[in-house]
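Mind having a look at this structure? Questions to follow.
All protein chains but one are shown at their positions in the complex.
Should a chain be cited, it is by its letter among A, B and C, assigned in written order, with residues numbered from 1 in that chain.
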Amino acid sequence: MTAFVSLAEAIATHIHDGDSVAMEGFTHLIPMAAGHEVIRQERRDLTLIRMTPDLIYDQLIGMGCARKLIFSWGGNPGVGSLHRFRDAIEHGWPQPLAYEEHGHAAMASAYAAGASGLPFAALRGYLGSDLAKHNPNIRSVECPFTGERLAAVPALRPDVAVIHAQKADRAGNVLIWGIVGVQKEAVLAAKRAIVTVEEIVEDLAAGPNATVLPSWVVSAIAHVPRGAAPSYAHGYYARDNGFYKRWDAISRDRRTFLAWMRENVLETGDFGEYEERVRKAANA
Amino acid sequence: MTAFVSLAEAIATHIHDGDSVAMEGFTHLIPMAAGHEVIRQERRDLTLIRMTPDLIYDQLIGMGCARKLIFSWGGNPGVGSLHRFRDAIEHGWPQPLAYEEHGHAAMASAYAAGASGLPFAALRGYLGSDLAKHNPNIRSVECPFTGERLAAVPALRPDVAVIHAQKADRAGNVLIWGIVGVQKEAVLAAKRAIVTVEEIVEDLAAGPNATVLPSWVVSAIAHVPRGAAPSYAHGYYARDNGFYKRWDAISRDRRTFLAWMRENVLETGDFGEYEERVRKAANA
Amino acid sequence: MPDYTADELMTVVAARQLADRTVCFVGIGLPSAAANLARLTHAPNIVLIYESGTIGSRPEVLPLSIGDGELAESALTVVSVPEMFRYWLQGGRIDVGFLAAAQIDRYGNINTTVIGDYDKPSVRLPGAGGASEIATSAGEVFVIARQSARSFVDRIDFTTSLGHAEGGSSRDRYHAPGGGPTRVITDLGMLTPDPVTRELTLTSIHPGVSVEQAKAATGWKLRVADALAVTRPPSAAELSALRALEARTARAHAEAAE
Partner (left out) sequence: MPDYTADELMTVVAARQLADRTVCFVGIGLPSAAANLARLTHAPNIVLIYESGTIGSRPEVLPLSIGDGELAESALTVVSVPEMFRYWLQGGRIDVGFLAAAQIDRYGNINTTVIGDYDKPSVRLPGAGGASEIATSAGEVFVIARQSARSFVDRIDFTTSLGHAEGGSSRDRYHAPGGGPTRVITDLGMLTPDPVTRELTLTSIHPGVSVEQAKAATGWKLRVADALAVTRPPSAAELSALRALEARTARAHAEAAE
């Protein structure tokens, strides 16, 4: 059963130190606001899971929330490196970051396996890739019919999935559209699910085969307009490419990063306040 | 690349004696017209694949088109038995019918595996079921992480998939909605695909995440309005439950069945003529 | 004479088993009638899921097939069949699987495949459909079937859907995620598994039915609970909701056939 709560309450209730947390979003609908709240509430020792860790994971890592990262592509899309992610891996700052690295095909299948109640996923992948030499969670399985060997990865079963969606109705059913990524799989693979939404409506007005998460698979819904910015919410606002470019400079230096996070995230009460402060800085 | 052709030409070109053919449709959008054309063209030795063989498969089996059936539920939905299917299995009429029997979960996963280029599908299924004792294509696979044993079935890779859809655009892209069943998986698992459609339009007017089959995965499209009757096409016409009930009487006796098929299918030139004749008979 | 039929009572009793907000994977026929009656009476927020992919269906009339248009039109959303069986059923999202049965044994194992030998069946039944995995993946399983010595048998000819195996803890060896059958609703009464032996035991008998009748309609030596309850007859509200549903259904199916 879904509870409609504040984002702060959703994070306080459902994310605990040491949890494995998948904040998913494939470029689109990235749960930025939820990530900020995890930073504000100073969660520690999280295992962060995500195919495409981007700015919000860079921030979580740089602020010391993460013990481990499971991922398949870690960069600032279209810009370059994630400096906090690199600093953690290359120099162990602010603390060593364990990581389990996959390719997209494997991770997407691992979420689907988790959603399907299966312990592993088989894929025609990792052929000739060195990743299998470094990740003991890339194994193989033999087809019982053809004898072919296929790659196998363990299912992902996060403690918590966190996603941002366009709409929820008052019963707590959630609708997403556009680039839907692996959000449905992440939610169904997880034990608990937090959803932030652009708006709460009477009627989802969804098509017959729309990507809808029924209320009974969602633990908590928080109404957070623009909660995916600087990524985008299809039908609501565009991607702020400029911020992605600015992040490169903000995050490159440890002290600049820390100062920026303190001023904009730790010292703001919620995402609305954060956005106002960042907007003012950009226009200054 | 899609060719727009007559249904007769599509069947003549793409379905050959001895082929494995999946005419899919889960109660909705059953490719009845295409099945009739296969009967008219007297294809033989087909391996028929379908989760829910219903009236059209009953007709194909009774008319001697099939050598083998791969299926997971063979009945007249809401009515009872498929008498021709039963007669073939129980008494070998009109010829023995080999069959490979599965459950829905396995068959749906087997199509998905075929579509994914994988040789097998693993599922948490067949636990305690006697089917595994009788079907050598139900095997098991061990999870390389947990050691659990899961059921495994071979991927389905039909020579031809045949489906009925609501719309195609002039470029040959196909849209289906409502109960979409396993049609996408069947088409993507197959080497060739024939699609009959209710209408051909300028613009599919599909939502962003609609179930669309791009033209380049479809071999041939034939415009066959009402081509799924007596099943239904969501947004076009309702299911003719009365015909499903009448089929019980038509199909129960071999001679009645043969006479009906001769009069209504073999002696009609196409599906339009068939429907007219059946409608007249129903109103007589 | 009661003012309801045995089938009506069976459907009403089956409906009563479904609590509001239950997520129920519904088989076609008797289970679908019971689940929709529950939705139209005491369980308005029950979530009905059909294997054709419809989630949260709220049909005005009973479907004839598992994939009638009404199920899709009234649903919250419709997913593909592979997704239904993978993410929703095997994914462990179903509270109650509601099945019918052609044959059932004392441990709730069900046959819907063949009467006689598998390779040379005397009667070929439709087969498993989704039932094998509903029986092992749903949190618990309810079964609805008319009781007779022909269908409630000492040995089923074929195990399509696992119940409590050979009783006791024997189901455990299959490592099924779900708990198996917890009640069997018939036109004579209700049977529930003994907590230890898992043998189906008559725990409630319908008004006007004798224990002897129930025993005669059972192919094994039917055990009867010490505290045998008598089923509460259908209320006027239950009966009128069921009859209205069936009248709407008959009307709709006659129209559609034209």
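Assorted remarks:
In this text, a contact is a pair of C-beta atoms (placed from the backbone, for glycine too) under 8 Å apart; a residue touches a chain by one contact, two chains touch by 3 or more.
This is a predicted model, so every value here is computed, not measured.
Every shown chain touched by the omitted chain in the complete complex is listed here: A, B.
Checked against the full complex, the one of A:E148, A:D248 or A:D270 touching the unshown chain is A:E148.
One of A:V5, A:V21 or A:A108 touches the chain omitted from the figure, and that residue is A:A108.
When the missing chain is restored to the complex, the residue among A:S72, A:S215, A:S251 or A:N264 that touches it is A:S72.
Those residues of chain B that touch the chain absent from the view are 1, 112, 115-118, 173, 184-185, 188, 206, 208-212, 214, 216-217.
As for the chain not pictured, it touches chain A at residues 26-28, 51-52, 71-75, 77-79, 81-82, 85-86, 89-90, 101-105, 108-109, 111-112, 123-131, 134, 148, 178-182, 184-185, 211, 232, 234, 238-245.
Throughout what follows, only the chains that are shown with their structure count from here on.
By number of C-beta pairs in contact, B-C leads over the other of B-C and A-C.
Chain C has residues 72-73, 78, 86, 90, 137, 177 in contact with two or more other chains. Among all residues of chain B, those that touch two or more other chains are 123-124, 148, 178, 180, 211, 234.
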